[in-house]
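Only one protein chain is missing; all other protein chains are in place.
All chains are identified by letter, namely A and B, in their written order; residue positions are counted from 1 within each chain.
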Amino acid sequence: MTTNARTLLTIITEASIESKLIHEIESLGAHGFTITEARGKGQRGVRNADWTTQTNIKIEIICTPDTATKISSHLQENYFQYYAMIMFTHEVSVLRANKF
Amino acid sequence: MTTNARTLLTIITEASIESKLIHEIESLGAHGFTITEARGKGQRGVRNADWTTQTNIKIEIICTPDTATKISSHLQENYFQYYAMIMFTHEVSVLRANKF
Partner (left out) sequence: MTTNARTLLTIITEASIESKLIHEIESLGAHGFTITEARGKGQRGVRNADWTTQTNIKIEIICTPDTATKISSHLQENYFQYYAMIMFTHEVSVLRANKF
């Protein structure tokens, strides 16, 4: 069984921007994504307001390291200042690497 | 606090095959699993159809590397061709390793 290394990029953010985000993520090279409903608490960008009461989503994307960097740079530039958003990556082993 | 390395195997697939999958996963040596509801988009096996409108589930299993290989080989042989399914692994540190 041959496996390949890919990056799992996780984005946790406000549900209200889901459609816009997904569109941009696909434009930047993601071949698929998984979304789960989440809730949580954190601190919000420059406004530092509580992030308690919002509906959040967790978006997970398996992609090449290059695509992960493209997506996270884009989100950092365009969303970090205005939306509650955290983002992290780690390496995973996948089968059928051509899908990602 | 002693921790041990185990494999976290994640399967994202169609909700319709949950019961069958769970039964097989347990037969192959998993001692437990966690399921969350998910939705997403990807490309589906040989048919390449859109994977947009289905209800998906994410199954997470912590197990030994051997069990992870057994499960993923089994799913690859029996499901990859017919169902929307992605699968990936990474290493995690666990407490109470005897449970996994």
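Basically, a residue touches a chain if its C-beta (ideal position, glycine included) is under 8 Å from a C-beta of that chain, and two chains touch if they have at least 3 such contacts.
This structure is a prediction, so every number in the text was calculated from the model and none was measured.
Visitor: In the complete complex, which positions of subunit B touch the hidden chain?
Guide: The missing chain touches subunit B at positions 1, 3, 6, 8, 22, 31-37, 62, 90-96, 99.
Visitor: Provide the residue numbers of subunit A that touch the chain removed from this figure.
Guide: Residues of subunit A in contact with the hidden chain: 10, 12, 36-43, 51, 56, 58, 69, 72-73, 76, 80, 86-90.
Basically, only the chains that are shown with their structure count from here on.
Visitor: Between subunit A and subunit B, what's the gap in Å when you average each chain's C-alpha atoms?
Guide: 21
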